[in-house]
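The structure under discussion is supplied below as structure tokens; questions concerning it will follow.
Missing here: one protein chain of the complex. Every other protein chain is in place.
Let's look at chain A:
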């Protein structure tokens, strides 16, 4: 029986496509109260006075909370964020007050009646403004904040929340040896996750002390720990339930609404209270993806071998840190892209601005990072007059070399980039990026870009799996990873079915996550679920097989080592007709006489990530993840040189998947990522006004790719270089489809129009401006 490598329909597919699947806010309980925040209408201002009288007079209003009621700071790494603004507002859209009422409409009405006096303060509206000498300090006390999770190195009296260093080999002496040196700057805006389902949380504090939380979260166990930590509760008291998540992309790994909902419930005697983001709130109040301003200096020999790199990444993290220090370390550890560079000097800065704060975004910083790297590589290829694919091949990182933070790369832990590059050359019929004329003002151009990524998880991330058997021999699987789109639950079921050699449709996975009954999975982020959950499921399968054989051995009067398991039977290896069915032993074995031994088969598996460490403060030295997925992406664009309009004709990906577990599933998740990456390249950005106002906080103004705007063709291929310690050799794949698409588009546009397209999104206007615009 073969399950791995087959296109298994997702366990959640039918319920989702028929609209029957239930998401967090689809189930409402009568009597639930609603909490609605009042948002700041300034990007930076002192709060002089808050008058809540009119709001409290609205019929049905139960409580109004302000920052004075919540005088504590929260944060995943650095505790710098008040749940409700306290004293000052630091971004447009920050929650300033919270109204709890019988209904959402009453709460909204009351929230609009809160009267707030502000004294506007100078707004820090960009990274450059934040780093100017004498810039207004967004966090004057940055060095006095509590660090919840090391490491983070805030710089006092600056807007720098964190600074990560990577130093590998000596760079300075090498520059004179370089035949070619290029410099390149890329600037990427903040972007929004824009999941279809906006974020929401419901909290009820029961008289017995239990706290029930329902949340749109990728990290139910992090929510549990955060609430326990901030409200002095035992972790077991806090029960977090995470149903199917309607798109997350990292945005639901942050903990924000859960804290507001807890505060709201506490203010009304523990009654059940829901906080549901409106689309505008989801954009402006809840965290977005980081912006980046990157500067590259690359030096190479004239044959193309890169000798040295000096890189600065400055991240626009917005007003609070959230997971930015972790993102900064992920960028630092992969700072050169998938290229062997022996001499690296890299600095990554987390810069506070008066923008919406930021959190994980699909790729954990690798998408903007890859953009900057691949634009620099392309510029180097131009300077060397080399084919850019050949330059990438020559410098592609290989086993035996080391990462920028000196992690040793092996044939197992890093994918085969040269193989992927060669496969891409065939797949898009690479012509070296030459411009092809196809009409009076129409040209076609190809662009490619490579990526790599590892997981950057904490070194103690855990995952678990529990299998229980039903009387009829079917099995239930319980894991702690949330289903937010990529088919995690189905993959887990597939691994189980393969290990037990049973049909996957006889495996039932708990689709929701409940921290009270499901084993912990660190967070459903970093594309790590297949690896971590898969390892735990493999362990649980071993345990189950052992238990099944032990019981069957008694029934069949033999030794467990004589037995094999397949087809929902345990049988003698040498004579399969001597067997018991799963249904005979799932709930104990009953002898013909009626007496029974054993009980329900309950198996467990547990996994903790190994051999990772925190990066060294001065050199960055350390091992950031268990393995690196590598890949190449390409596009074929058709560009109108008169109007600067363009369309994506083909988009292609070749990724080293290690082993493709579910071909159709893998292809879909990569295609989805490609679409998102193209959307980022061609349209998306958060737009701030000169006063820091979040201008495009609706889907009518924050544009993404819509139906009919996709490429004519998506081409997805995989190469397979197994990661030996991973389930069936599979490498992480979840986020990767997004990573190099913007860079591939920029590389093609730059060639097409003879410009340096270094600042997405690329709309016809930006290309027109780069090509001379008004002056032309």
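The working rule: contacts are C-beta pairs under 8 Å (C-beta built on N, C-alpha and C of every residue); 3 or more make two chains touch, one makes a residue touch a chain; residues count from 1.
Everything that follows uses one rule, which is that contacts and distances are computed from a predicted model.
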Chain left out of the displayed complex - its UniProt protein name, from "ABC transmembrane type-2 domain-containing protein", "Amidase", "Xanthine dehydrogenase" or "NADH-quinone oxidoreductase subunit K": "Xanthine dehydrogenase"
Could you tell which one of A:574, A:595, A:618 or A:642 touches the chain left off the display? A:642
Out of A:15, A:69 or A:104, point to the residue that touches the absent chain in the complete complex. A:104
Those residues of chain A that touch the unshown chain are 103-105, 108-109, 112, 276, 278, 280, 642-643, 682-683, 687, 695-696, 700-701, 703, 706, 708-709, 763-765, 768-769, 773-774
